[in-house]
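Yeah, one chain of the complex is gone here, protein chain that is, but the others are all in their spots.
Chain nomenclature is as follows: A and B, assigned in order of appearance, with residue numbering initiated at 1 for each chain independently.
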Amino acid sequence: MEAILEVSGVTKTFGGFTALSDVSLSVSAGERLGLIGPNGSGKTTLINCISGALLNDSGSIRFAGHEVSRRAAHERTRLGIARSFQIPRPFRTMSVLENLMVPLAYVGGVAGGRARDEAMSILDGMGLAAKAGVTSSQLSQVELRKMELARAMAASPKLLISDEAMAGLAGAEVDEVLKILFELNARGITIIMIEHIMQAVMSFSQRVVCLDAGRIICDGTPQAVVANPDVQRAYLGD
Amino acid sequence: MAFSLDLLFEAVLFGVLLGGFYAAVSLGLSVAFGLLDIPYVAHPAILVFGAYCTYLLGTAGIDPILAGLLLTPPFFLLGILLYRFYYETFERRGGAEAGVRGLAFFFGVVFIVEVGLILAFGVDQRGVQAPYIGSSLEIGEFRIPYRMLTAFGVALLLTVVLTLYLSRTFTGRAIKAVGQDEGALRLMGADPVRIKQIAFGIATGVNALAGAVLIIVGPVEPSLDRLYIGRTFCVVVLAGLGSMSGTLVAGLILGITESIVLMMLGASWAPAVSFGLLLLVLGIRPQGLFGR
Partner (left out) sequence: MPLSNTRFWTGAGIVLAALVAMAFSGINEYVFFAGFVVLQFVVLASAWNILGGYAGYVNFGVPAFVATGAYAALVMFKGLGAPLVVQIVFGAFVAGVLGLLVGLLTLRLRGIFFSIATVAVIFILETVVLNWRFVGGASGLQLSRPGPSLGFESYTRMLFAVMAVMAVAAVGISRYLQHSHVGQGLRALRDSEEAAECSGVPTLRLKLIACTVSGALLGAGGAPMPMYLSFIEPASSFNLSYAVSTLAMPIIGGLGHWAGPVIGALLLGSLQQIVTVTISSELNVLVVGVLLVVFVVIAPEGILGLVKSWKRSSK
């Protein structure tokens, strides 16, 4: 399978602090990748560099054949990279439906009635259709997380990065979100999942990558990574 | 434009003293904006307000530096109240327009203070008298005004005290941490809101003394608040948000640059220096010299 995302030798520093150090990662089209690591290991920085929220200092990032490391985030979204945010960032003054209309308009070029229909069908798939007209500032946590994913979907992505979409959710809610991610992957969307909930990572990922202090310390099947002594040390300390 | 090495040296010397002064008046902003990330454009307005309070105490015969010290506790309380109000009204409610509203709020305060001062004192300049104002120290061919030396001395003292406080005391370190990791602070049992409150109180208290230094350095007028928006933000941004010691260095750079421009192009171009330097830093190296 060809790689849809190729991260090579990416480094990112903030002042004196090195968040990412020579990180290289390859993701195949349609893959389900889990990204784990203790707090501060650089996971969010990595996906910020991939999505374009940050610009890496050195190294290259290739997506679907394009070199994107110098491109603005909105251009990368148009190429097919979508992400959800760890702390949901809804367009608060807009309804749930209107939230989805933004990427539909700006990525898909769809507006008006057609956009409304497409948005509704996405919301249907997420179980949010009933909340379409509700102002997004009124949603519950799990609804917000689902809307984040719905909005990312409205951008018709080839790669979806889910940043701790399940953080702070209760058991049944975690399953709901997991189910959605599986369905999206079944449609051919490559998914990178950052998560601390180990069961979710294990059951979802075909492959797991572990970061620690800005470096990749393990890359393999979920079972292999969890059994790896370096990974255990990173999480539990010496 | 007569250019001589002597003139340049004198300009640089004056600039160093001026720079120390600029650092002093920017310390409060360094805490409020640099550490707490509050869009505190009203900082220079409170500074000028402090200067006028010093003036009032001066009419009662009180020495400006003493006045500054006397004003520090009430200004500290003012800072706490201001932060409390800002927090309840803006930070708590959040929302998309919180940033715009917070900024609009502080600019509203700027307008109110400036016009209030005009109504109370008129647009003419007000100054104070003191034994160290008006005469100069003569070293060889150079004359260093005593008022500048006083300002520089107070500035240095303030910077040292504040830097020590922030790095040696628990509250001080909590203040430095609260901007970066509220969660960790909470785990340590400290209430972030209370810490920020104290920080803002300190920032405003320092402003009282800085205001006294302002009127020592020269007479004040109500419109200075907008000019000092440029100077204080220039210093804070050039230093790098969150760096106290950087504030002194940045102040010196601004002071010396302004002094040289003053010598070469005259007074009307001096205000443009701080704003210009600020825009330059934001364009080239927005994290400043020592920023995180």
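Here is the rule we use: contacts are C-beta pairs under 8 Å (C-beta built on N, C-alpha and C of every residue); 3 or more make two chains touch, one makes a residue touch a chain.
Small disclaimer: the values here were computed from a predicted structure and weren't measured.
Interface note: of B:59, B:89, B:129 or B:180, the residue touching the hidden chain in the full complex is B:89. When the missing chain is restored to the complex, the residue among B:61, B:131, B:189 or B:283 that touches it is B:283.
When the omitted chain is restored, the residue from B:25, B:109, B:162 or B:244 that touches it is B:109.
Listed for subunit B, the residues touching the missing chain in the whole complex are 39, 41, 89, 96-97, 99-101, 103-105, 107-109, 111-112, 114-116, 118-119, 226-227, 229-230, 233, 237, 268-269, 271-272, 275-276, 278-279, 282-283, 286. Think of the hidden chain as still there; on subunit A it touches residues 51-53, 72-74, 77-78, 82-83, 85, 89-94, 101-103, 105-107, 111, 151-152, 154-155.
By definition in this document, only the chains that are shown with their structure count from here on.
Computed centre separation for the pair subunit A/subunit B is 43 angstrom, with centres defined by C-alpha atoms.
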